[in-house]
Every structure is written in structure tokens, then in C-alpha cells.
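For reference, the structure is listed below as C-alpha cells.
The other protein chains are all here in position, but one chain of the complex has been omitted.
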Amino acid sequence: MATFANSVAHPTLISNLHNRWHPDIPAIATVKPGQVFNIECVDWTGAQIGNNDTSDDIRDVDLTSVHNLSGPIAVEGAEPGDCLVVDILDVRPFDKMPWGYTGIFELENGGGLFAREFQSRAAKAIWDFKGVYATSRHIPGVRFAGVSHPGLIGTAPSAELLETWNKREGALIEAHANAVPPVAYGPLVPGAYVGQDLPDDVRAKIYREGARTIPGREHGGNCDIKNLSRGSRCYFPVFVKGANLSVGDLHFSQGDLSFCGAIEMAGIVTFSTSIIKGGVEKFAMKQPIFLPSPVDPLYSAKLIFQGISVDYHGDGTQYNMDATVAYKQAALNAIAYLMKIGYMESHIGAIVDSPNACVTLALPLGIFEHDILPKDEGLKKLEFGQCAVRSDGVL
Amino acid sequence: MATFANSVAHPTLISNLHNRWHPDIPAIATVKPGQVFNIECVDWTGAQIGNNDTSDDIRDVDLTSVHNLSGPIAVEGAEPGDCLVVDILDVRPFDKMPWGYTGIFELENGGGLFAREFQSRAAKAIWDFKGVYATSRHIPGVRFAGVSHPGLIGTAPSAELLETWNKREGALIEAHANAVPPVAYGPLVPGAYVGQDLPDDVRAKIYREGARTIPGREHGGNCDIKNLSRGSRCYFPVFVKGANLSVGDLHFSQGDLSFCGAIEMAGIVTFSTSIIKGGVEKFAMKQPIFLPSPVDPLYSAKLIFQGISVDYHGDGTQYNMDATVAYKQAALNAIAYLMKIGYMESHIGAIVDSPNACVTLALPLGIFEHDILPKDEGLKKLEFGQCAVRSDGVL
Amino acid sequence: MATFANSVAHPTLISNLHNRWHPDIPAIATVKPGQVFNIECVDWTGAQIGNNDTSDDIRDVDLTSVHNLSGPIAVEGAEPGDCLVVDILDVRPFDKMPWGYTGIFELENGGGLFAREFQSRAAKAIWDFKGVYATSRHIPGVRFAGVSHPGLIGTAPSAELLETWNKREGALIEAHANAVPPVAYGPLVPGAYVGQDLPDDVRAKIYREGARTIPGREHGGNCDIKNLSRGSRCYFPVFVKGANLSVGDLHFSQGDLSFCGAIEMAGIVTFSTSIIKGGVEKFAMKQPIFLPSPVDPLYSAKLIFQGISVDYHGDGTQYNMDATVAYKQAALNAIAYLMKIGYMESHIGAIVDSPNACVTLALPLGIFEHDILPKDEGLKKLEFGQCAVRSDGVL
Partner (left out) sequence: MATFANSVAHPTLISNLHNRWHPDIPAIATVKPGQVFNIECVDWTGAQIGNNDTSDDIRDVDLTSVHNLSGPIAVEGAEPGDCLVVDILDVRPFDKMPWGYTGIFELENGGGLFAREFQSRAAKAIWDFKGVYATSRHIPGVRFAGVSHPGLIGTAPSAELLETWNKREGALIEAHANAVPPVAYGPLVPGAYVGQDLPDDVRAKIYREGARTIPGREHGGNCDIKNLSRGSRCYFPVFVKGANLSVGDLHFSQGDLSFCGAIEMAGIVTFSTSIIKGGVEKFAMKQPIFLPSPVDPLYSAKLIFQGISVDYHGDGTQYNMDATVAYKQAALNAIAYLMKIGYMESHIGAIVDSPNACVTLALPLGIFEHDILPKDEGLKKLEFGQCAVRSDGVL
């Protein structure tokens, strides 16, 4: 008889938050290869952003504590030099929290790629999740199937690797000491958190040396690859015994589906793992490799915008083979097009995290409820809503 | 602050089981158009099949009570002649019950399309769900991403429509009085169930007249369309006030992904609805129309088997444009091919439900863990496991 | 220096037409495994249909001579029991003939699946090929990317296989002696053609015994599988020395892209072949197997129509598991829907060839230039053109 009695749910590992990468953070749980398990994650800010209609929480967000990770999880048998295979079996919001948000941050506090061009003031769009779909009361006329994925996933660095990171990023910070926003974020004691009861000296060392969880690095980290959706497989290099996997910064959707930043959410990921002994050498791994899922929204019709490394949206300077400038132009071309329809500049946010970049750009037609293709009669400007803005009215 | 406190989960409507279609079964809940809601469903047999390693429960299944439905749910404002739009937002197993099964039924009790050809004895494969993937201890070497969907979904018939069904199916039954298995199943008091506290005469009338929930009909019903996965939209004709939608017989996957019957499961569906007034006339609807989801496993590589309406797997008779015979040959060709690799004839089950047919056939290559393409050296026979069989050892 | 001088085009084998299947038709050319070659094909009628605006040629088409094939081509080393692998490298219209047609045939002369329901009179739509796209002056508002393929491809039967065909089809014809249209077409001397200079007795034998090329059979033949587009691979059983491959009945597109018959064309196919020794036994082949192309128009958005084996478009009879009846209802449902928009019943033609059936049904949304989805305001009837009809005005 098929009753609930003879069924066993996959275990949910007790979630532990930390916001620094360091080899000395102990694993909070150990799994066996092949075991299926769930991990609960807060959103990247650690629940600083609310489901409401002002953007004050975005404006005032405390960035010393981001990005929050759940973990580390040790995998039995994993050793430095191995390849940790992680199957992402599911990614979903909490049943009790079927919403997420896209935020636009001010130049002075987290400002994104275009913060300077647009003199962005804090703004926010709340997205309601209806099963696989998202809609927003702040951006009407758009409904799309999400490609949910963890924005941030990686193995713990070894002491040597951590030292390399701190050294090279320190050099960059030094070279651009007064940049706003900063070019990179070094170790920072205020806001640091490991979420466990540790001896004071261990904790202090982690706080003092721990790499910020903001950028992606050789171990994975904040790579924001939209393809890491349910069904995908990741291959990570292992740097410490147990691999010590951490994950967080869940996105309901991102990337091709939203060139203007992810839809951030809290939720649950389901993983299973396996180990390939000596995989780092076998596969010449300097960074993770990913095998995307066969399950993906099929928005085959796209409108593609081009950009070259000439700043023609700015002062017209010619750059030499600079893909970042080229990407910015492509994005600004798409934005100019969307503004003809009525999608506002408030629709622009942070794409990538200092100092490491990763870019794509195309507008899937299927996410718009009306036809946005170029037409003889031009584009019809529609009356759209308004993003959540600052309660003091500053735009 | 984004806490659980300011979040509201989508409501789960109290589930009610019924296993007959009748206009007099009252709705157990009413939803508004646009509202998102969950419905819990047992598997089609009503939990008669267990997660174990014998097939006795398949052999002895009580078919008088199948297929179990959850509902009916009334939609505010829906009237006969309207079109009820149902968005299937999610379909998933219960967290506590991450498994399902494929059953092969005996000729004398539920036998499928090939029950006679193969003199099938009861057999069963249990599938373990790992997020989006299914694997089976009984069919090793296969792992695939499911296309979960409700196998059975429909609106309640009007009294007139019910009468038409009973009349035309009665005529067919009469014409094939001694068929084994029967060509169709008429109303049957034993096993009937409506799941509500009703006046005796109403209940008796429902039991006496209610159409069996086994086949698909003009209102939808057991159509087993694999495309009704999360993200899809269905358009149903409305025959009674409120539409009275019922759903059940969830499948983890079916159809192109498994030509030998669905993977049956219990679980939760998430729906929202809307109404198009007068839609039956507007769209010339005689039956539901479906708009498949943009989210689907992309198993693009397939091996296609052909069949013609000549029974060359049997006595060689030539039939005239008989798609059913043609389909059987195509399926038997695929089976013969798979048997070369070692997939057993126990891999064959019921595809369709009497008396109405709906067929497709292709083998997605991506679900096999080894290469099954035709090769110069022929196909390598692998040692596979064994389906769960009868405890008395009869094969 | 890259001049045309050091380039060698793939050879075009001199085309030879024949319209009967018989083991005694000699190969007109021999290719080596691995060789790339082109074959020129007339349309299935042998150029009886013109690019004009009346349907008289459809009404008066001489069906004794159809379907015309190009070949046979022998493959060096192929022997009975082998599997002939055919790579379909390209399929395209003649540069000088960038058009094709869809025809609706009268009940008395070639009538299709719905000839009786609609009392079809001859009609025709001409399609203009613009690279990968087709448009029609007779069916405005539709433009789609073709999936060009040979509708008819197969290896020559052995004497034994031919005898089996003639016997079983003869029995069926005898059993339905007065059917209109006939249930099958037996060997027929008038209209027979082998296209080579042969001894009189050989030719007479071929004419007397040769199987008609209309239906599909165990060797392939007229299977009308839309997936056999450029890039696909076919596995054929070999029945005679050299395999003797023939091909014809090219379609610019068909199947999912046009549920109402193919767009017929003349053109060129490019093939290469290889042989798997003993493949018939190795792969348990009773019929060809196909591996579709990775190159295919991606019309992912589809509207799906359902049909059950109840003739509710006719007299309401309930049939038992009859997939042909079910398919007809599904097609009639789609037609009723399209008629709401203004696509005419003249849009209906032959799908399949007696006596063997093969069916599919879905409307790809991307081929329509306007939105045909169910909408609140119903479907807008548009003014479309008119198919080419009989010059005597009979509709």
C-alpha cells in the first residue's frame, strides 16, 4: 500500500549562513556521494529587502554583510585535486514566500554597471511567482517562465588560494584607491559572519582574512550563470578536504531573460554530488565547468542588439577590443529601443560584480505580452507602471 | 524587512476525491479568476500501489474505483458555453513521497495495448525522483528529466452530455459484450465514490449514472497529453455553472519520454484560471485546446521507429489505413530494437485507455546513459535489472 | 590560389524515372560508400501540375503513373540482410523552379482523407520559395521556414517481399472491391514506366508485377516523414544486391508545418551512404529507422488540438480505440478553429496514402503572420485569398 509511511523525504540540511570564503570555516554537515539533500537559502542580502512599494531598503542596504551563503557542506571522500560533481536537481522559492525582487542600487551604495550613466536612484520591482511564471505589479506587460538557479555556488579555497586572491585584489584596490563604486572589496571585519560557534581566534582569523563573497573566482563563486538551472551539472575543483561546498544568492531568473539584473529570491536548492578523483589534472581545470540542463524555457525568438567598443552613447571614444565597452553599448541600444515602447530607464540595474565580468545580451520576444518587433508604424508607447521608488521621492 | 511574516503562500484547497463524472457532484471549493491555488492529488489508483519489489498490488488492483480525481473546483462566473482557461503553473510530487511507478497489468485485470501479444503478467518498476530527474532500481541505465503533468483533467459534463456519453458507449459495449479486456466501462455502482456528504438520492443517482473517469472525452478527461506540463495553458469548454474542474492521475513523465506508459505519482498541482465568455462558439470548440509550455526537456536527438498498418509482427494481415495497427508495429519495432540491448519485454505497458486512443512514438537518446545508436558492431546486450514481479513467481 | 579550377563539385547522377517497385529494375548508377552525390527529382506527379491559377490539372491528374521515383542507385558492397545508411545532406528545389504546390483532389480521382466529408472539388495553392521560406499568393498571411525532405525513399524489394506485398494487398482490395477511393492499388500495366532500355520480357514482368509506389512499406517508400530533412540519417534494410535505392516525391515542407498535405516540389537531393553488414539482424529491423536532423525550424509555440475516437463531427458513433477516427476529429477541430479566422475549407487535402497511415497534428504559431491564439474578444475573421479552383467554376 502506497502510504506516506513508507516514503522518505530527502533531508534538508540545517542551514547555516556565512558571508566570507575561508578554509577554516568548518563544514556544518557531511553528505555521502549520491545522497540527495536540500539546502535552504536566504536571498543574497540576508532578507534586507521587503515585499513593499518603496525602495528605501535598497537605498540603505548594508553591503558589508553580503552575499550570504548557506553551508559549507562537506562531501565524504573529496580531497584537494579532485573534481566535485554537483547535480542541481531543483531550485525553488519557499512555498511561503512566492516573490522576489530586482533592485537598482545608487552609485554610492552598490551601484551597477550603468549607475553613473543614469545617475541611478534606488528603485525596486517586486515579482510574484506563480509556479514557473513571474509577473510584476511594477513592470506590467511582462510574464515569463523563470530559469531559476543559484547565483553563487563554490567550493572553499585553500589557504594558498585565498592568499593569492587577497594579494591580487589588494593590488587592484590600491591602484584605484578612490574609485566610486570601488573596483573590488577586500577582507572586512565589520559585517563578517560565519554562523557557528567557533573559538575566538579562529573566528577572528576568518574575519580578518576571509575573501568577500561578491565576485566569482577560480572555485566558482558569484558567477551568475543562468544555465545552472534545475537539471544542470557542475564540475568544481576541490581545494580543501571535503570540498566544503556553499551556495546562495538564488535567482528566480536572470541573464538572457533579464539583461538588467536578476530576480533575487530566497528558497531551497536540491543537490546530489559525486567525486572524480584527480579531476583537476584530468580535465585541466582552472575554474568550474558546467553542463547545462536539458530543461529550459524555450524562448527561441529573440531580438539581438549589437555593441562595438566605441562609446557612442557617451563621448564617442574608440576603445581597442574592449568587450566591456562593447557590451555597454549593446545594452544601451536595447534600452533605447525599450524606452520607445515605454519600458523605463528605471529598468536598469547591476549586472555584474566587481571586479570580474561576464556578459550576454538578447531580448526574448516571448516574455512580452505584446509584440515588440520593429514595425512599419514604429513602436507604440504603452503606459506602464512605476517601479517602487524612494519614499522621499528622489528619482 | 523581508521576513516570512509579510509573505502569503498560495492556498491549498482541501482535497476531495471522486471517481465518476456527473453534473450533480457539488463543487468542494470556489476560486476567483486570477487566483493561484494548489490541489493535492493521490495517484490514479488511490494509493493501491506500493514502493516495494513485488507486483502483487498491480495484479490485484481494484479497477472499479479508478481513476481518482481531486475536485470539483468551481470558478466564479463560469457558465455553460464559456471557455475556461486553466494555467498549469506547477506539477510536482509530494516532498514526502519522492517516487512513482510504471505498471504492467494482466490481460484479465486492466491489460494494456500489448497485453494479449505478450501475455503480460503483472510487473512494476519503481522510479525515484531526484528533483527534475527520475531513475529506477528496476530499469538501470536510464535517467531522464521528467515532463510532469496531470494525466486527467476536465470540466464536469452537463446532464445532456453525460447522457450522450452513456448512450454511445453503451452501444459499443453491447456490440462487444464478451471482449477481454472490455472495450469500454459503463456506469458502475460498486467502487463509485463522490467524497462528500450528500443526500442519499443524489448520491445514488451519481453512482447509477456517473461516467467512468477512465477515458478522455469532449470535456478533456484522461487525455494523457505529456505537453500539459508546468507552464502550459488549457482551454476547456464549460458545460455546467462554475465549470467544476477536476484533476488527477499525475504523471512524473510520459509520452515521448516513455512509450510504455506513464510514471504514475501522487502530488500537488498549482493552477490559476480565467474565463473567456462564449468561448465555445468563439473558438468552435468540440474539445479542449492546449498551448504547451515553453519549459520542456530538450531531448532533441531521437531515434524514430516506423510502423505501417500491416500486422507483420503477427499474422501479416493488411489493414486499411488503420493507425492503431500502424502504431502497434512501430512500437513493436522499437521494442525489438531495445531487446537487442537488453531492455526486457517487461518494459511494455498500457498506453491508452479504452475506448479512445491517442498515440506517438520516438526514443529520445538523451535518456539513456549509454549510446543506443545503430553501430557497425551491432548493439551490445547489457545486463539490466529485473522489474518487480509477482511474489508467486509467475512471469 | 583558391580558384574554381582546384574544386570539384559533387557529381549529379543522371536521373532516371521509374514508378513501380521491382527487383528486376537495374540500377542506373553505382556509388561507393562515403561518396557524396546528387539526384534530380521531378515532383511526384511527374510535372503534371503547373504554376498557374486553375485547378484543372489537379482534377485531371493521371494517377496511373504516380509516384515518380529517381533511381535506382546501387551501393557497392550492399547485400541482402545489410543495413544501408543514407545521410540526407541536402534537399532543395531547382534554382530555376522556386515554387511548389498543395493540391486537393476530388473523391473520384485521388481524394484525400476528408474527400468525402467535404465533397472536395479540385483546388490548388501555389507556394513561392524564397530561400528557406515559403509564401503563397493563394493563402496570404502565412510564411514559414520549410523542412524540406523526400516524401518517398526506399530500397528495392526482393522477389519474395514483392510477392508478399501483392498477396496481402490483393486480399484487401478484394475485400473492398467497390470502395471509392480504392483501399489500395494493385499492380497496373497502364502508366507503368521503368525509364530504361530493357528486354521486352523483363519490362513486361516489371509492369505486370511491380508494386505501386504510392504507399509506404517495409523498405521505406512513401512514408512522408517530415523529419527526413537535410542533416538526417536513415537506416534501411537491404533486400537485393546493391540495395537499389530510389527517391522522389520531394516536399518543401509537410507534417507539423502543414496538416493538410505537403508542399510538393521538384528538386535535388544530396546523399552519401554507408553499409552496416548484417544490420537487419543486428538491429531487429522490420522497417527503416530514422535519426532526425539537428537542423530544424524551431517553431516551439504550438496550439494543440485533440481528437477522440468518437465521430462527433459526423454521426456521433463511438469507435473502439480507433486512432484514425481520433485523428480525423482532431484535424476537424483544428479546421473549425481556422475557419473562424477565415482560412477556408479548401485548405484541406490528402494527408496519407492508402492503405497505410501515419499521422500527427499541431499548429505552429510562428507560421502565421498574425496572432491566432484564443483571445477574449474571439477570433477575427480576416479576408483571405482564394485557392486556385476549377476553370469551370465547380467548387
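A, B and C label the chains in the order they appear, each numbered from 1.
Keep this in mind: contacts are C-beta pairs under 8 Å (C-beta built on N, C-alpha and C of every residue); 3 or more make two chains touch, one makes a residue touch a chain.
In this text the structure is predicted, and so the values were computed from the model without any measurement.
Check A:T135, A:T164 or A:Q196 against the missing chain and you find that the one touching it is A:T164.
Contact with the chain that does not appear here is found for just one residue of A:R143, A:K205, A:K241 or A:H313, A:H313.
One of A:T30, A:Q119, A:T324 or A:S391 touches the chain omitted from the figure, and that residue is A:T324.
The hidden chain makes contact, of the residues C:P33, C:G191 or C:G231, with C:G231.
Looking at chain C, the residues touching the absent chain are 1-4, 6-10, 36, 43, 47-52, 57, 87-90, 94-99, 130-133, 145, 230-231, 266, 270, 272, 293-299, 366. Within the entire complex, the positions of chain A that touch the omitted partner chain are 83, 85, 164, 168-169, 171-172, 176, 183-184, 215-218, 223, 225, 227, 235, 276-279, 282-292, 294, 300-310, 312-313, 316-324, 326-327, 329, 332-333, 336-337, 339-340, 352, 354-360, 373-376, 378-379.
Rule of thumb we're sticking to: only the chains that are shown with their structure count from here on.
Chain centres here are means of the Cα atoms, and by that rule the chain farthest away from chain B is A. At the interface between chain A and chain B, over half of the residue numbers appear on both sides, which makes the contact a same-residue one. Here the CA centre of chain A is 51 Å from the CA centre of chain C.
Computed from the mean C-alpha positions, the centre of chain B lies at a distance of 33 Å from the centre of chain C.
For chain A, the set of residues touching two or more other chains reads 298, 366.
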